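Got a structure for you, questions after.
What you see is the complex with one protein chain gone and the rest in place.
As written, the chains take the letters A, B and C, and residue 1 is the first residue of each chain.
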């Protein structure tokens, strides 16, 4: 075990980020030290990099970001019993308090006092990361590290898709970022009859088709509502998976939803927006679900089962593989919209 | 059986309504003729009376309005087997098509081709009314006619309250019209721990307390959010029953809802409005349900069981009892806001 | 339209069955006359043929059996609006009363007064069959007639599999008759992680593998409990689909079920049997579901969606295709255990 390691560090309350050599942390009681083998970049990391208003309000430098990763256990603290050195692992990076009403009633994913590693404390953009044992997810060998580094966003997708019945259902996915794209593959693997992907970016529409979308529509040029109505015999879709957070897309998604349907909302709108509640929710008898994080740990069992039995091909969403030291290029690729998922490897 | 009867008739596409002597209709095959013994006035009837834009778009005079009533079977058409002359009955006035996806999957209350008696065809503001056998609800003797004439709005309340777990839950009811008030009594009868009623009208707040509300708050003068947070140890309520359709009330209701809570929306907003979806639904992991009508006929079994075992005191919401011939006064009372429920009796 | 037709008739209260020329029936109001194009043989038909104690107690000859079929609409009675001549159709052969508690609360599949066509009234082993419009299921062109004649048992399988979460679950199927085998395909199409098939008949185990079973085990020679425990890391399966009705198989199935799992029981045991309720259900916190028929008509929508999008290959279960006139051979094949599904075609 070396004494120091490479880490990507948000050092100052200002735009930018830098590569540093920092001490390898030691696991305290109940903690696990993981040697990072793959770490993926999320939009949140870009917010931290660009130091946008959200980042200014939430992040306290210095901080090592990164909350999507996998690796091998390098050392365990006192009392750790469920993993040992060498085990392949990923981790749920939302550390729940375990004491609030939500934590005590099966809703730890919306814990009132959640602390996110990579946001509120050091994360995984480094050669090593410290994770509480309770948040470690031990991996079967069948899951490759690149995929395992995507369990956080894949978990969002799985949580959203499986928040209600999906088998034999018609589904609209509004927004084909990484999570939207993965939700297409998850829905199809779980028996969705037809998936209609709605996305403005042509490359992402092409990837949507690769992930299994039956139709990939451009809301700027296609008459989406008319095409989806036609494809569903005038009924509308059974399920809306809202992955964009964009008001126009959300309104379109609700317009596509059939009477009595389910709308599961994961995309985060940046501000309040107008919806016709009477038409789109109330008269429709719709069920609308706010989705956040991953169920701890039901979603993780589901993901593992789907991945380990080969039901999900995530390859199309991994558009770039870089070294951890190339993190600035990763940020630029993400910023430009050219990348979907960038997986980085510490050297 | 007389040849003619008293009926309140919307005769012209214009404001107003009139009392007429019209022929008593004869029940066709599969239909039931009911002698009306009590009929209640709904806000919808007021829209028809006042000939507002909704009424102009939907109503085709001449029409006998009225969709809340009870009575006794006077005659049955060919093939009717489930009731006979003299049986006490009320009726579900939403006539579902029985053939659409929704009707065939347990969602007849949001039938795509619903026809409402008293809106799309003649209703119950008359001495006799014609009802399809499938929509008749036979009453046990234990339920008095005045209460039985309220099964339509009571059914809205029961449908909303029982759309999710209610026992041992804390509940906010936004809007204390007749349905909001009845939902308080239903929630308490079904084990709700505490009910917080939110209503601007002082008289209705007083009735809310009679119906069982633990606190009745005025959003114009009380700091509702702070008082409800305090009463719930800072958590917020488990369940929101939205009965107002008013954007301010809906936003307040969502603010009161705890993380992981349920919001059941029955009130109809008259236009699109802005909501902070990120804060109020998505991060909160909330479940939002659009509620419409009554489940056919699960809600009816529930209502009957609650009423027949004496669990609901509806007396406080019946503020006026009039003759059918006093229908204009009924409309005025409702318009003024002085009345909650007006029950009319044909002579 | 001819005046007479071929029909397989149970003519006498005694073993056997015979081919007769009988009048083509005329559809009454609300009825549909279907020209049968494929009809499948069920174990129930064999009971009727062999005149076993169940048949003696239930069947009133003369009767045309047969309740699994598809065909084309030949004529419609008065008032029929949802299909017309030439439409391809199958049908739900459980005719529910529409008036009992179960029918009025979404449980028509367990109607208290159900009447089964092919059992309590004439069925489909004939050139033509009469079906109430409400029970007709209009088929998309994408579904071939042989498959469409299997919608009744396929519906049993779909109903059982989708009676709870199945995606990402481990599943044991005890009993690989036609419905058990189809349930394997349905479970895999709906995202089941692994399916363990348990069946004594070697041919059926081979078909189970073709339908997608990950392991097909013989309870007579394999240590099923130990093998399934090992395959599930000692946990047991998430879901038991009981398709045999055999006490030994049911006890084995419960032994395989993990704590907190779901057991959906479709197979009909012929007599009461002993189970260790404390160990197998109560301490285990298991959920046990009795499954009967198909949900009207949610299951039908699900089946159609799965079949029309090519998710189910039913070919391996159709072991024989015969002419309707070869019905005796069909009975013998079924009796011998050599056949799984025999599809017959009227000439």
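In this text, a residue touches a chain if its C-beta (ideal position, glycine included) is under 8 Å from a C-beta of that chain, and two chains touch if they have at least 3 such contacts.
The structure presented is a predicted model; accordingly, all values stated were derived computationally and were not measured.
**Student:** Give the residue, chosen from A:37, A:70 or A:134, that touches the chain omitted from the document.
**Tutor:** A:134
**Student:** Looking at B:17, B:166 or B:228, which makes contact with the chain not pictured?
**Tutor:** Hidden-chain contact among the options goes to B:166.
**Student:** Touching the hidden chain in the full complex, which residues of chain B are there? Just list them.
**Tutor:** These residues touch the chain not displayed: 158, 162, 165-170, 189-191, 193-194, 301-303, 305-306, 308-309, 311.
**Student:** Please give every residue of chain C in contact with the chain that is not shown.
**Tutor:** So the residues of chain C touching the unseen chain are 101-102, 105, 107, 109-110, 112, 235, 245, 250, 258-260, 265-278, 281-292.
**Student:** Need a quick check: the contact residues on chain A for the chain that isn't drawn.
**Tutor:** For chain A, the residues touching the absent chain are 81-82, 98-99, 101, 104-106, 134, 296-298, 300-301.
Following the convention adopted for this analysis, only the chains that are shown with their structure count from here on.
**Student:** Where the centres are mean C-alpha positions, what is the separation of chain A from chain C, in Å?
**Tutor:** Centre separation, chain A to chain C: 41 Å.
**Student:** Any idea how many Å lie between the Cα centroids of chain A and chain B?
**Tutor:** Using C-alpha averages as centres, the distance is 43 Å.
**Student:** Can you list every residue of chain B that touches 2 or more other chains, as numbers and ranges?
**Tutor:** Residues 101, 105.
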